[in-house]
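Here the complex is missing one protein chain, while the rest keep their positions.
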Amino acid sequence: MARTAVLDTVDEAVAGIEDGSTVLVGGFGLAGMPFDLIDALIRQGARDLTIVSNNAGNGDVGLAALLQAGRVRKVLCSFPRQSDSYVFDGLYRSGEIELEVVPQGNLAERMRAAGAGIGAFFCPTAVGTPLAEGKETRVIDGREYVLEYPIKGDYALISAHTADRLGNVVYRKTARNFGPVMAAAATTTIVQVSNVVETGTLDPEAVVTPSIYVDRVVAVEQRHYTVQGAR
Amino acid sequence: MARTAVLDTVDEAVAGIEDGSTVLVGGFGLAGMPFDLIDALIRQGARDLTIVSNNAGNGDVGLAALLQAGRVRKVLCSFPRQSDSYVFDGLYRSGEIELEVVPQGNLAERMRAAGAGIGAFFCPTAVGTPLAEGKETRVIDGREYVLEYPIKGDYALISAHTADRLGNVVYRKTARNFGPVMAAAATTTIVQVSNVVETGTLDPEAVVTPSIYVDRVVAVEQRHYTVQGAR
Amino acid sequence: MTVEHADRGPLTMDELARVIARDIPAGSYVNLGIGQPTRIADHLTADQEVVLHTENGMLGMGPAAHGDDVDPDLTNAGKAPVTELPGASYFHHADSFAMMRGGHLDVCVLGAYQVAGNGDLANWHTGREEDIPAVGGAMDLAIGAKDVFVMMTLFGKDGSPKLVPSCTYPLTGVGCVSRVYTDHGVFEVGPGREAATVLATYGLTLADLAARLSLPLSAADR
Partner (left out) sequence: MTVEHADRGPLTMDELARVIARDIPAGSYVNLGIGQPTRIADHLTADQEVVLHTENGMLGMGPAAHGDDVDPDLTNAGKAPVTELPGASYFHHADSFAMMRGGHLDVCVLGAYQVAGNGDLANWHTGREEDIPAVGGAMDLAIGAKDVFVMMTLFGKDGSPKLVPSCTYPLTGVGCVSRVYTDHGVFEVGPGREAATVLATYGLTLADLAARLSLPLSAADR
């Protein structure tokens, strides 16, 4: 990966994201959602994006705002339909966006496989369900499995708690969620954090995403939002 | 898994290990080697064991002592031959022990698959080498992979640094090595630690092996040994 | 012997949650699905020492958070704010679902649209064309615990049974449910059974249930 760049603005952090890119977007609902990087991506203007994220946006912020701006061609996610996913719902019903529903654990494991150099894996999830239709299956040791392939990203946008200047990252509580998996699954990983600290400050035993997976870091002001619904 | 048992002696900790069991033994060379549990296993008497470990014993302590006691039928490991692996070498040359050599990363990933419920995975390691002979291969996205299967353990013997009474575990430095992977890959996981602390003392962000993977914990006195060669 | 509680009405959801809580073995690691199963947490006793898993990446989840305890970085799988108990640990999504898929959880309790006598589960999709499909962790949870319990009403709003000979809704998992807890009775189901075993009834007799359900039932042995 080469040295991690510690940048001053989110706009520098998302520079160069090409039209047609596959972008992994962290977060589970609002926890760990990289709002500032997404806002910058909207300003940056890349379009025809494929977004991989657990959800398909809440209210009209974050991912929902990116969708509303018409930049997204396709969404891979586990749970698009939420009480406040009206932006996605509208685009989907009018046929303006493609959807691939992936079980949440498969979403995580398929990205893990991409980061770990695994070509494909036999997974017990979804056997015998509509989400396994058309997929290769095999019985191993008496149990049936479905063959699943990696999901790689061109970019990952992640929100975390603290990074050191070398690019090591730690998260906070359940906001960790998809961050470490996406960081390893993308060619270029961009992380927004609340704090950038000197290298040597983080406990080496407690680093969650080692710097090798992190290409760009940018500090953002902590955002206050209510837990359910829009900020 | 049910509640983790915090035991007083290593002999209680290894009680019940049956003849013919597959035992995953942590450690990379001497770092993270569960010496006290292995010594207890020798006293316990189980035989006809299959041992999965990175090496096949150093000097005449730990795994080497277990081998010397004639309790091991087969070893799966990545690197049996070392400067001080004379016990294994002798048994192997006289045909008294079976050996399956597994590339180190495959050893780790195959145990990871066992713990993660993956039926098999396509792996790029060893393609075109003698260690892939007779194995299923497949070209995915232009790259060739070998199909690898999980390695499950009946028991795992692990050395770690600290456990809380609930069974959460943290390690020290590179002695972490195979511990977390083996803990998840075994039906019954037994961990020797230098310290048992009250539940709530470990930082939840820094727990490496969550209690769900740990069945038995026992505190042992810290052992002083020189890094290369016997203690 | 099936325990028949015909002298009372069906269980409320809260009473049902208490029944399930009592059946969860001490020391278990448990995932409570979003919706009704979440209530079970309120009925687990401290000396059961049950550890709750939430699939977004935590063991040792505590009760719902209120007021100043709300932390946007600490939510459950339903995205509601929760708290952290002593002995908690955090991990990422791949590790969290590996924990489930690897069979390390003792019990998972899920809601359902339908459960079949062979243990098939349907709880993710109504099958209606106009509904946007959304699966979340349902399929991973369905195959991911040693015991998968279902908590649901026995009958739908239209009176049709939700415990059925064969699911008509799209499946979440095949043969994965071992026990079905409902307001009108508790049932053991699973692959290879000739009949669902009725462990208890509430507000109806075993005979009443047999008349209203179209799958074979049998009384419990003990």
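For clarity, chains are labelled A, B and C in written order, and residue numbers in each chain start from 1.
In this text, contacts are C-beta pairs under 8 Å (C-beta built on N, C-alpha and C of every residue); 3 or more make two chains touch, one makes a residue touch a chain.
This is a predicted model, so every value here is computed, not measured.
Asker: Using the touch definition from the header, name the shown chains in contact with the chain that isn't displayed.
Answerer: Looking at the complete complex, the unshown chain comes into contact with A, B.
Asker: Quick one: which of B:Gly153, B:Pro180 or B:Pro204 touches the chain that's been left out?
Answerer: For the chain that is not drawn, the touching residue is B:Pro180.
Asker: Name, in rising order, the residues on chain B that touch the hidden chain in the full complex.
Answerer: Counting over the whole complex, chain B touches the hidden chain at residues 28-32, 54, 78-82, 89, 92-93, 99, 101-109, 111-112, 123-131, 161, 171-181, 208, 225-228.
Asker: Residue by residue, what part of chain A touches the chain that was omitted?
Answerer: 1-3, 112, 114-118, 164, 166, 168, 184, 199-200, 202, 204-205, 207, 210-213
Heads up, the rule we're going with is that only the chains that are shown with their structure count from here on.
Asker: Between chain A and chain B, what is the separation of their C-alpha centroids in Å?
Answerer: 33
Asker: Can you work out the whole-Å distance between the CA centroids of chain A and chain C?
Answerer: Result: the chain centres lie 29 Å from each other.
Asker: Hunt down the residues of chain B that sit against at least two other chains at once, touch-wise.
Answerer: Touching at least two other chains: 116-118, 204-205.
Asker: What parts of chain C, by residue number, touch at least two of the other chains?
Answerer: 84, 90-91, 98, 100-101, 144
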